[in-house]
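Here's the structure we're looking at; comments come further down.
Yeah, one chain of the complex is gone here, protein chain that is, but the others are all in their spots.
Naming follows writing order (A, B, C and D), and every chain is counted from residue 1.
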Amino acid sequence: METILGIAVDGVAYGTILFIISVGLSVMLGLMRVVNLAHGAFAMMAGYLASYGMQSLGLPYGLALLAAILLTVIVTLPLERLLYRRIYGGNNELQQVLLTIGLTFVIIAIANYSFGPTVKRIPLPDLLSGSVSLGSKTIPLHRAFVIGLGAATILGLWLLLERTNFGVRLRAAVDNPAMAEALGIRTERLYTAVFALSTGLAALGGVLGAELLPLDPYYAIRYIVLFLAVVAVGGAGSILGSVVAALALGILDTAGRYLVPNFGEFFFSAALILILFRWPNGFFHRRAA
Amino acid sequence: MRGDLMRLPAFLENHRARWGSVLGEPAVLPLMIGAGILGYFLFPEDLGLLTRILTMALYILSLDLVLGYAGIATLGHAALFGAGAYAAGIMAVHIVQDPLLLLLIGTLAGGLVALITGALILHAHGLTLLMLTIAVAQLLQSLANKWRELTGGSDGLSGIDPSPVLGLFRFDLYGRTSYLFALVVLIVAYAIARRIVRSPFGLACRGVKEDPLRIAALGGNPRRYLVVMYTVGGAFAGLAGALTTVTTGIVGLDSLGFTLSAEAVVMLVLGGTGRLYGAIIGTVAFMTIHHILAATDPFHWMLFIGLFLIGIVLFAPGGITAVSEKLAQRLARRGT
Amino acid sequence: MTELLRVSGLVKNFGGLTVSSNVNMSLKAGERCALIGPNGAGKTTFVNLVTGVLKPSAGTIYLDGQDVTKLPPQARVQRGLIRSFQIARLFPTLTVREHVHLALLQRGQKTFRLFGSLRPDAATKAEIEDLLAVMGLSSVAETPISALAYGLQRLLEIALALALKPKVLILDEPAAGVPHSESHRILDALDRLPADLAVLMIDHDMDLVFRFAHRIIVLAQGQILCSGSAAEISADPKVRDVYLGSRARERA
Amino acid sequence: GVIKVGVVGPFSGQFAQGGENFKQAIEVYQAIHGKTVKGDTVEFIYKDLPQVNPAQSRALSQELIVKDKVSFLAGYFLTPNALAVAPLIDEANIPAVIFNAATSIITEKSPRYVRTSFTLWQVTAPLADYVAKQGVKSVVTAVTDYGPGIDAEAAFKTVYEKAGGKIVDTIRMPLSTNDFAPFMQRIKDSKAEALYAFLPVPITTTFVKAFQDNGLKETGIKFYGPGDLTQEPDLPSMGDTALGLLTAFHYSQANPSALNQQFLAKHRELFGSSDKVTFFSVGAYDGVHTIYKMIEAAGGKDGLKAVNAIKGLSWESPRGPVTIDPVTRHVTQNVYLRVTEKKDGKLQNTQFETLTNQPDWGYPGVMK
């Protein structure tokens, strides 16, 4: 019983971080049909910025977090204009792979050059660095904070995309850009907005998740498969899907490691194959197609 | 009346584009042989690198069959390569050392793994398929890591010492035998691959790639074509893996790794998909550039490779071959 | 005449929506039949059920006396049940000739020849040329679909269906996108079909339907409303109400 | 003339710290000891090999031999990449001096391998003995599931059980682990008195943090490991969570010896800082020393003769006294017990006990 509680709590905490980072990737894939392999690089960029802000400029945690997200969005927006815009759409996948891997390489090289290959740290404020006890289980306060923020993100995103005209117009623009334009929808602006939203979420996750996913230049590649797994299991573009997928994978991974530590990796890949076999379109496939 | 229905200019335009790519084709094989022999004499000290390029080219060629001709999106192609590499390696350590036999074993292993996994996963599409291919490769990789007695685990499988080719040609320090051996294998494999893509089966696969449902409406089972093509690609990838084992004498977990899978896609797209020779050109271009950059600046080559890839997308969207074909066409048009 | 296609008790639900409720019909060899009905009546769904693209919620489909309800689409095609698509569905980079060739290879089950040649043998070649000529596609044989006029794509759709040597041919809006003035091409092509073939056509172009069909079945809200000859149908007030409308009177 | 040495190492990628250490240590050595040996200039050629890729390792090494005509190969950060060159160096009769790769089997595979780093057996065996002697009754081991990790586990288990201790659980963690919380839970549940752990960078940081965050430190479970866990460049990012960790290792920046101080000072002089110096640095530094000695003996020719010439060679290294074992061709050296503590506001590994002359306990026949 205790074990189950432990696995559940750790799994949810881990899953929430996966969610925050992956949902941006999912939204972009679902809406713009871009497999953005540089998503991890954007998360990492924010992590580095936050680390720099705190360690070298002495900013407080909250401010560093906000500044890092903002800066990441500002830095990546021109990329949307100059690069991504050329590769939107479902029949450009191969171009997307080439471009976003190239971009990832460049970001890794820059991170390596400016910050060196060692792991960088984002020190937690005292307020978040303790632990709380849940019965016999100790969880770091920071994780509780992450879970809370994750929940807020879910709600906010869902409202934005499913319950506003903005969301409808956005999904229309993605579905058929030429027709959306002909109906007076400014598709370019929408794409820019979604791109900013997506990188913003990556940035948020990159900073919040630095405790789990250590910040070194290879962050950019190391975790992208994991994020993609969340998107695939959840169904591209589905918020609810990302939530369920991230939590499911987080818990599975945690359970595998706890129960069969020596075969943890094996267990995870096998579970992933089974899940995708059973739900080839993800848990929450978008309506019709 | 019918004249109205015919749209002549558009027809001519597309027609020319198609022939542009097909006409260049017959020359590819002699060119490859020529360039291969020339390479042998021009760069006698770089045969190690050149051999790696040849084996990689074979591997990328196998990916082109799968991705370029059947539209199977995969980021786990290394699973098939690694299966061939390990099969050949394990056999070489324990049972046979004849290089040709080892290649055969690798081919069979790659094909078999492709057949089994393909039958399991090819009902999926898009990102799901992509993830399934990744997961299959990861599964095999952790299996290889776990099964240390057989595979050497993370230390790699060493102690592979293939006997001389045909009992005559020893694998030497300078890599001459390796190079010529790899060259012959690549050329033969290329010829076979070309035969396959121009067969009725190849035509049907193109159809499946463009619209699987329509193939079903013609009475074909799209999934069967996919599985068969995946198996064929797997056999070629396994051959490439075995060739790498034979020419380097070691197999590591990296031969099942994500990096190898992802790099393959990069090289193929760089060269241009669905052409076979695009695979060769992409491999040569990527590996040469990589080698030069890594040699001149081992510390920051990633930046330049990254910029290069971005540049390709911006300025040569269909890959190197597509751009050169377009250029050739423009020249040809000016000529006539 | 032999009964080639029989559908009995066919039901299809999408969630709570019943799109096909207990449809029974049959097609005999040599019949020229049309299926008409209001938008959303379930005509395309019916075709999808019969061809196996959709799985019925209940009911049985017999082809040439055999129960094919559980067979996948391609197996039904191999048994001679062929359809054309409402929106032309072709392979964009393949040429017209390649399409026909592929269909013939497919029919002869020759598509798993990995090392075979793509050069057709004399008989195949003759058949390809013949089909192209019949449909008036010879002059565009080397054109890839991406550059082919829509009207010609529709004709190629029919050529492909013919290449498969159907026993039962289902045409879903074959004239859509073809001007009324040119729909005769399609009729011409259909006229040349072997006489023992059963054809079911769906279209909203009543000129075409009335000229083509011996028997017309009217579907409404997933059920067969009535069936009969062109004259009977156009005179039927129910049909006029739900489908034909006022103009029918002037035109029929 | 010029004698060339080819260095294969990770100069980009996630292990780039190791490559940088190699290169800087080589330059420091040459700055202190000169660039020439008996009139021959020693020149280093670098080849980048960022990850595990034995085939590439072999191709690069072959290129160094055939094209660049090197007389020595050196570097080799990762075990599989080192293993890949065995047939090559035998055929070309060229010595390969391993600056890092730490699995015991390597030097068995060719008589031309010389290793100046350490092995996990070498530092773990004395640690296990020490832990047992401290009266710790039960230990749980947690290692990364790859060659060096399995070596570490085997070394600890063998020695500790022989000394009468009890291993209650052996956990092998996938190399790709991000979240260590489940392992921490399992360690906690094992109710062992102490933990022995080995992981490679960069996940060491996460592991050490997870140890504290999941409340294990408070439970009083003791934490032992090889020095990989608390490498100096990583200490700042671990922060106070690293305080009090007890590690066994052959090198610490905080080694008070005069030679080490000289070594660090030269580092600061050439590169502005010595903060990033690690055991990779001394591995390379001493590796260059053996190469110089081999050149003295054989002049860059006949690799086997060169290797034979340095068998049994002893000298004083920044890490302390070292000897090349004539049988294993691996460096015999002191292993220090260290504790991580704060000095002048900076974390460091303070050595508090020396276990002298430790061989590679993992080489067949060394452990009786």
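Heads up, the rule we're going with is that a residue touches a chain if its C-beta (ideal position, glycine included) is under 8 Å from a C-beta of that chain, and two chains touch if they have at least 3 such contacts.
Heads up, the rule we're going with is that contacts and distances are computed from a predicted model.
Peer 1: When you check the chain that is not on display against UniProt, which of "Cytochrome c oxidase subunit 2", "NADH-quinone oxidoreductase subunit H", "Phosphoribosylformylglycinamidine synthase subunit PurS" or "ABC transporter ATP-binding protein" does it turn out to be?
Peer 2: "ABC transporter ATP-binding protein"
Peer 1: Which residue from C:A29, C:A149 or C:I224 sits in contact with the chain not drawn here?
Peer 2: With C:A29, C:A149 or C:I224 as choices, the missing chain is touched by C:A149.
Peer 1: So one chain is hidden, and I want to know which residue out of A:I4, A:L127, A:M179 or A:L274 touches that hidden chain in the complete assembly.
Peer 2: Final answer for the missing-chain contact: A:M179.
Peer 1: Touch as defined at the start, partner being the missing chain; which of A:R171, A:R222 or A:R257 qualifies?
Peer 2: Checking the options A:R171, A:R222 or A:R257, the one contacting the hidden chain is A:R171.
Peer 1: Which subunit C residues touch the hidden chain?
Peer 2: Touch with the absent chain occurs at residues 14, 37-45, 86, 149-151, 173, 176-182, 204, 206-207, 210-211, 241-248, 250-252.
Peer 1: Mind pulling the subunit A residues that touch the left-out chain?
Peer 2: Residues of subunit A in touch with the missing chain: 165, 168-169, 171-172, 174-176, 178-187, 286-289.
As a working rule, only the chains that are shown with their structure count from here on.
Peer 1: Taking the mean of each chain's Cα atoms, which chain ends up nearest the overall Cα mean?
Peer 2: B
Peer 1: I'd like to verify one number: the distance from the centre of subunit B to the centre of subunit D, where each centre is the average of its C-alpha atoms, in whole angstrom.
Peer 2: So the centroids are 38 Å from each other.
Peer 1: How big is the gap, in whole Å, between where the Cα atoms of subunit A centre and where those of subunit C centre?
Peer 2: Here subunit A and subunit C have centroids separated by 48 Å.
Peer 1: List, in ascending order, every residue of subunit C touching at least 2 other chains.
Peer 2: none
Peer 1: Mind pulling the subunit A residues that touch 2 or more other chains?
Peer 2: Residues 109, 112, 265 of subunit A each touch two or more of the other chains.
Peer 1: Each pair of chains that touch: what are they?
Peer 2: A-B, A-D, B-C, B-D
Peer 1: For the complex, which residues does subunit D have touching subunit A?
Peer 2: 12-17, 20, 145, 171-179, 181-183, 185-186, 189, 201-203, 205-206, 209, 213-215, 218, 233-234, 236-239, 276
Peer 1: State the interface residues of subunit A toward subunit B in the complex, per the touch definition above.
Peer 2: Residue positions touching the partner: 29, 35, 83, 86-87, 93-95, 97-99, 101-110, 112-113, 225, 228-229, 231-233, 236, 263, 265-266, 269-270, 272-273, 276-277, 280-282.
Peer 1: Enumerate the contact residues on subunit A facing subunit D in the complex.
Peer 2: 3, 6-7, 10, 13-14, 109, 112, 116-121, 123, 131, 133, 138-140, 142, 211-214, 216-218, 222-223, 226, 250, 253-255, 257-258, 261-262, 264-265
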